[in-house]
Every structure is written in structure tokens, then in C-alpha cells.
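Everything on this sheet refers to the single structure shown next.
Removed from the display is one protein chain of the complex; every other protein chain stays in position.
By letter and in written order, the chains are A and B; residue numbering begins at 1 in each of them.
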């Protein structure tokens, strides 16, 4: 795919080559996200950060990424009930809002709404999550994190051994990550979940058809053995018909420092799409893992800013100008 | 009127000359809104975008207009229930908030609240809509659109033939536009509405007293004939005592491509203050008009940004400096 002026609606748009290019751009932009450098390349540009469903962290991550490139952010943080009540179509909303900014990030509770919106938009649109459907930037930051963590040991995504643990039925992030892994070679995927929350068959089939090894079980300790990445997920309570039903599964696969040490290889990296459920009855990743340098969950969140910067810079075609518009940092940085 | 440091509270402040000057400024700023040029003239200035009633599009339009001139935007997006509950007066709120910015745009559900607020403010205040009372920037962008669309055929507002259609009783925008048209000469106004939703008599009287021709009817097809502008409006459901009552009128005056072709002159321009009601039972402007180049409703919305830029630049007295502080655009623009 060509990023320039493209809408980013689904991870299915990406081939391996375009992901490689995006991640190279992300590597290049990381020092700007980490405040070792600063650029004003998007000075004067406006991001329309249209969150028609609240999501503080994703919204602020997109906005910060745009600010880090020098641009302004205009935003909305909830459904515009008035215009909906007045019967406005997504096409009209998009036509109007796209006159107010140079690029739009949109989140909306309804599946496929972002694609419908993009049809009316005169500027590029990035899907910030359209309900149960897609959240492509989360999948990209997950894959970028896997790549970065493996690179520290001179490994690549080809040959990856990964365990995905928890609610694999409802977890939008594991679905998207599974699809992306089909673009790579020689991968071992260990799926650990209650039988009722297994990864959908069509995704398992895709992995197998891509030539990958897939092991399905409900045994946490066995699942943790011999993998590079443990990708833990939360029970997606909000997708169950009742919280009683969700409670049946909550807390079944808890990982803590003792279990990690007993079962995992020393270099095994722990990931989670966040938020992790830290209540005592859930606690999928215990707080005693916090000092463990293999806990990559906050590096994952940091990588979200980097990957979003890479998308903005690629779509708006300024990657080659980032260094030209560097500017000094005057303040004390603690990062 | 002198725009410098003025509050913009009502369209009744404007004479023909001040509108001419504002629209000339708007023409001058249009390339900046369209991303053909960029200016940093308001770099460092702060807009207080105080929306005490939600309105995504108007709020983002004001904010984007200020960003396009280089300034920062601080904003609020709903009623500050806590301060109201604590018994604070609008005067106090204005005194305090006006210490936080260089200019304020305020929207509030209560009629005349913005004028009361302006009395306490130490910086210029623009009325972003005060309930049933006024929304002066909408009236200005409507008139600017009429002027721009006519100019494409070497016509001026003097001599205009316009049909206003729909809920002419409750539509704040048609009221304001009627008042503005009284500043011009030799205008034909065709008013098409159900009898119960007719334009108030005092407005008809004003138009007649200004020397204009006014025709009142409830016949859509006849109303469409021989006009330069069709200004369609939504049934303002929220102003009726019940939705049943509103339903009596919904969908009575639907314009679509077939009706347009059969009745309108080829150059007739279609306007609407938006949002248009695209539900099947309303549908005042059918989606089959979308490819029609005479459908100006999205140009209208784009003009809102331009007119707001012109107001900001005029009030803050930087029109003559816009070009001096031009800066390059580095990113790919799709506009």
C-alpha cells in the first residue's frame, strides 16, 4: 500500500512490505517521541481527533503523537447526540468535519462506521476503533512491540513463538494480531483460554494456512513454556450477556512473578493490550511483575505514540522532512 | 461598526459597509483556510472556546479557524454545572474566564446570556449561539455563501431571488438571514412553508419595508421556480411541544434531483444550514443531490471557517499582518 493520503481503516490493508516501511519510520521517529529530539514538521497542520466514543488513553495518544510532530489538535470526546438526533448521516458529518482539519482520527461505537465516514471525508481518516470491528493502530503497536523486544536479542518476527492467553474469543486485539502474524513465517502460536473463550476457528485456520504451528489448550503453565512473548488479555466483561457469566472466567489465568520464574524462559517478554484488571478477583498480571524488566506492557503503550507518529508522518508525506525541521528542546526532560 | 476589539453579539450590529469589509477579509483569508497558504499571525494568542452547550461542528469550526491563524485554543464542551450550582453569576464567570484568553467564543442555551457574559469580559466575545436568540456567525456564513455563489455568475446580492423553505417559524438561521437581506436592494423572497410554520410577520414586514418583494405560499414546486438560491431548512423538532406535532410537518417539502431538474433554473444553488435530516421520513434534501455541483451545503460549512477567521483577524486587528507572517506548508494536502 501507499501511505500517502491513504485512509487507515483495517489491518487487512497492510502487506509485509508496508509494515516494514512503517516500522522503519517508527524507529526513526522514536527519539522524537522520547524527547531526545524535537521536530516542527507539522507546524500549522490540524488533526481532527474525533472520538464519538470515550477512550482517554487512545485519544490522548493520537493527540500527543500529532503534537510531537508540531501540529495542532481539535477534538471531540463523546457522541454528538444533537446531530444524530437531528438525523444527520455519517457522510454529511464527514463532509463537514473534513473541512476543519488536515487529517482525522475517528473512533465510533458502531462497526464499519469509520469506513462509511471515510467515504464522505475529503482528508485521510485513521480508524481509532470502530466498536467490535477493528482497532488497527493497536494491532500495529503490538506487532511493533514484538519486533522491538525481539530485536534486543537479534531475533525477528519470523520464527516467533508466542502464547496468547485469556479471552481469545472477544479480544479484538488478539484477532487483529493473529491476522498480522499471517504475513510472517515459521511462527508458533500457543492459544491458552477456557474452551468457551477460544480463538474463533477462522482465525486458527488462517494461522495454519500461513504455515504456522498452532497449539490450543487451557493449561497456563504449559502455555508459558518455550515462548518468546506472552500476550495476556483481560476478560472482556462488557461483551458478556451478564457479569455473572464473565465472573466464571475471571482470574483463571493469573500470571505472577513466581509462575513466570518457574515456567518462562528468562528472555520471555510479557505483553498486554491494557488496561489490565488489577482487582484481586481478576489480576491477570500481578503487580509483583512490575519491577520485572521483561514486563513490556508500558513500553507497548509508549510504542503506541511512536506508531501513530509514523502513520501521521507517512500519510501526510513528511517523513523525509522531519530532520530538516528539527528544533531544540529547552526544558528538563525526565524520560 | 469598528471590528477592532468589538464584541460580536448580534447581526443587528452590522451595516452593509461592515459586512462588505468582513467579506473582503474572508476572500483574502480563503486560501489560508484551503491550505494553499499558511500564516502564523496569531501564534501565541489564545481563544477561549467556551461551549456551555454542546455543538461539535460549531465548536470545532471556531477552533480550527483560530488554529489556521496560528493560535492556541482552550475550550470547554458542556455546562459547568458545578459553578452554576454554586450560584456564580455570568458576570463573575466572564471576569474570570476572560483572564485566560485573548478572545472568547461563547455558546450558551439561554437567550441573551452571551451579551450578559460580554459585560463582564475583559476581552472580545463572539456569540456562538445563545439558545433561541441569535447565532450571528451562521447568518454571516450564509450570506457570504450567497455572495460567493452569485459571484461565480457575475451577480451580487442586490437583485437576489431566494426561496426559503421549511420551518420558517422556528429556524433561527432564516430569521437572521432575513434581517441581513434588509441591508441589500431589490430582492425577491419566496417563503414556502406550512401555514403554521410561516415566517413571523415582523420579519415579513421588515423585508417589505426594505423594498423587497415577498411571496408567501405552501407550494414547493412553484417556490423553486425563478430563484437563484433555494435555502432549505429542517423541521426544528426540538422546538415543538411534542414529536407528534413535529411529525405533522416532517417530509412535506422534499427536494431531490428530479424535482430540482423539473423546476429550478440550471444555476440555482441549494443551501441548508445543516445538519440536514437524512432519515427517510424527513429527507428535506435527498442524497441523490450530492453529485449536483449546485448543492452548496458543504461549501457553506467550509465558508464557516473562512468567515470565523475573518472575524478573529478583524477583531484582533491583524488582517494587515497575515501575509507578513506567512509560513510554508510541508505536508501533503488533499483539499
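Heads up, the rule we're going with is that contacts are C-beta pairs under 8 Å (C-beta built on N, C-alpha and C of every residue); 3 or more make two chains touch, one makes a residue touch a chain.
None of these values were measured; they are calculated from a predicted model.
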item	value
Option touching the unshown chain, where A:5, A:67 or A:292 are the choices	A:67
Full-complex contact with the absent chain, from B:13, B:36 or B:89	B:89
In subunit B, positions touching the absent partner	4-5, 41-46, 48, 72, 74, 76-77, 80-83, 85-89, 91-93, 95-97, 99-102, 122-124, 315-318, 321, 325
Subunit A, residues in touch with the chain not shown (by the definition above)	35, 38, 40, 54-57, 59-61, 63-64, 67-68, 70, 73, 77, 234, 237-238, 274-279, 282, 287, 290, 298, 301-302, 305, 327, 329-335
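Heads up, the rule we're going with is that only the chains that are shown with their structure count from here on.
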item	value
Averaged-CA centre spacing for the pair subunit B and subunit A, given as whole angstrom	40
